[in-house]
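Sharing a structure below in structure tokens format, with a few things to ask.
One chain of protein is taken out of this complex; the other chains stay put.
Per-chain numbering from 1; labels A and B assigned in written order.
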Amino acid sequence: MTAITAARRNARLYLRFLGAGFRSQTIYGFDSALLLFAVVFLNVVDLSLLAVMLTRFEALGGWTMWEVVLLYCMFLAVLGLQYLFTLHLNRIDEFIQDGTLDQMLVRPVSPLLQLVAREFHLRNLFHHFGTGIVGVLIAMAGLGLAWTPERVAILAASLVGGTLLLTGMVLALASLAFWTVRSQVFLFGTAEIQEAVQHYPATVFGQWFVRAMTFLLPLAFVNYYPVMALTGRADEAMHPLLPYASPLVGSAVLAVGVVVWRAGLRRYESTGN
Amino acid sequence: MADAPTLLPAGTARRWDLARAFLRYGLANRTTYRAVYWAQLVNAVVKVAAIALVWRAFHAVDPGQFPVGGDAMIAYGVVAALGSVVLDWWSGPHHYLARRIRLGTITGDLLRPMSLPRQLFAIHAGETCSALLLLGVPVYLGALALLGREAAPAGPAAGLLALLSFALSFALLFCCSFLVGMIVLKTLNLLGVMHVYHGVITLLSGFWIPLWFYPEPLRRIAELLPFQSIFFTPLTIYIGHRRGADAAVAILQQAVWLCILLVAVHLAWRFMRRRLVVQGG
């Protein structure tokens, strides 16, 4: 099979899996309504408290209240997209232990494709992503920024880039389960840093933090840099092109995730562990 | 120590025994996977560092906005972060109950010769102690060594009173989480309820942002509810913002809330147990 026909077959299969995932979504009811309310409530609380502080202090690290709202909601929207497609990646350790991975390995399709395609979390479209996008729209209005085609393109590209980035990060961290048995804690570990990046402009913590979030754990490309691009402060960045680099960096991080997954799988095949 | 239990009445000896057993359980749980523990430790450090840095930044913008000094504000943040690591409201009785319901083992729990609230309290106490010993203490000592006065209590008395106050916070948080657990049992929706619970604690306990920054109406509401007793009270005592009679009143208030919540736990459990027994779990 040539690479192209293989890729086309994989794409077809993925769509088919998505369809199955779509059909197996449980019917919306009280549960989902409660969760939607809970997600909105939680984020409104977070944002209000931030706003309380920002109205008192006017600017934090040189960022105004609406800019911080945009920062926060941008992260939320990307998180929603990542959850929508790959929320279950954080259960890789479970899949290894309960034999789900073994089942993937006896099928004639790449286990990574089966892993990614095995679930689809439709409700996140409304929860995190929906809340985030509404917040982005409000913040943009608050900042008085018009939706030029350029900004729409930046937003779309950054959403995709950020999603790839978070997916790659989750894949890499969750794949550590091949070595450590349990891996969810690594995700919780970065969750603390994610919280910080989501809530505050990275400069608050100092330049070292901006550098760390650019080169080490590039979460700044999820919201910090895209917001700079959207609000026209790209020239304030370390390099004026960084704010536009989300798609590129996201793809690179995803590649790292795939490499870690593959290494883990190789280890699994040699040790059965 | 070893023969202390025999000197005490039988009931006390049994309680010692139980406490030891559940502490061991908590420690064992937390140390089963090395990588998990080290990651938790790193999490705690990150959390503490992030909060400390945020307050340093805010303080740098406008010190006049703070009713306390910069050192005290950073200490507030550091201890708040540690408090939220040790007194964790994402796990606890509600989480445990939801899991047992899902696994269908709740009936077995009800059959044990110890009431379910007591079992949950013992388990949660064991887990909290293990978190305190394995995460809270090392990170706190590290913070003290690194930050010095920026992490230290206002004085020895403030430190001891805060410790007492935090002990009450543990009991208060257990009651709240238990009541949330009852709601989870009723709605069978852990995730949604948990998000709301987290939102309420974030908003009303003052663990993230001290209540003195809140707009007047919100602060009034927070002061009427038990959640500020969980974090705001011990934290303000720790940094010396509340001292003397002020501190005593605040601790008394915690105790009153604890009594009220214990009654609520008792009633809620009486109601819920009947339902559980009728439905057969």
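The rule we apply is simple: a residue touches a chain if its C-beta (ideal position, glycine included) is under 8 Å from a C-beta of that chain, and two chains touch if they have at least 3 such contacts.
What we mean here is this: contacts and distances are computed from a predicted model.
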Q. Which protein name, taken from UniProt, belongs to the chain you can't see among "ABC-2 type transport system ATP-binding protein", "Sarcosine oxidase subunit delta", "DNA ligase (ATP)" or "3-oxoacyl-[acyl-carrier-protein] synthase 2"?
A. "ABC-2 type transport system ATP-binding protein"
**Q.** Residue of B:Thr12, B:Thr32, B:Thr105 or B:Thr187 touching the missing chain in the full complex
**A.** B:Thr32
Q. Which of A:Val44, A:Ala59 or A:Val109 sits in contact with the chain that's absent?
A. A:Val109
Q) Of the listed residues A:Arg16, A:Arg56, A:Arg211 or A:His239, which contacts the missing chain in the full complex? A) A:Arg16
Q.
I need the residue numbers on subunit B that touch the omitted chain, in ascending order.
A. 24, 27-28, 31-32, 34, 37-38, 134
Q: Kindly note down the residues of subunit A that lie in touch with the hidden chain.
A: 9, 12-13, 16-17, 20, 23-24, 26, 96-100, 102-103, 105-110, 268-273
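Keep in mind that, in the parts below, only the chains that are shown with their structure count from here on.
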Q. What is the distance, in whole Å, between the centres of subunit A and subunit B, each centre taken as the mean of its C-alpha atoms?
A. 30
(Q) Please output the residues of subunit A touching subunit B within their complex, sorted ascending. (A) 30-31, 34-35, 37-39, 41-42, 45-46, 48-49, 52-53, 56-61, 176, 179-182, 185-186, 188-189, 191-193, 195-196, 200, 204-206, 209
**Q.** subunit B residues within the subunit A interface of the complex
**A.** 33-36, 39-40, 42-43, 46-47, 50, 53-54, 57-58, 61-62, 65, 187, 189, 191-196, 198-200, 202-203, 208-209, 213-215
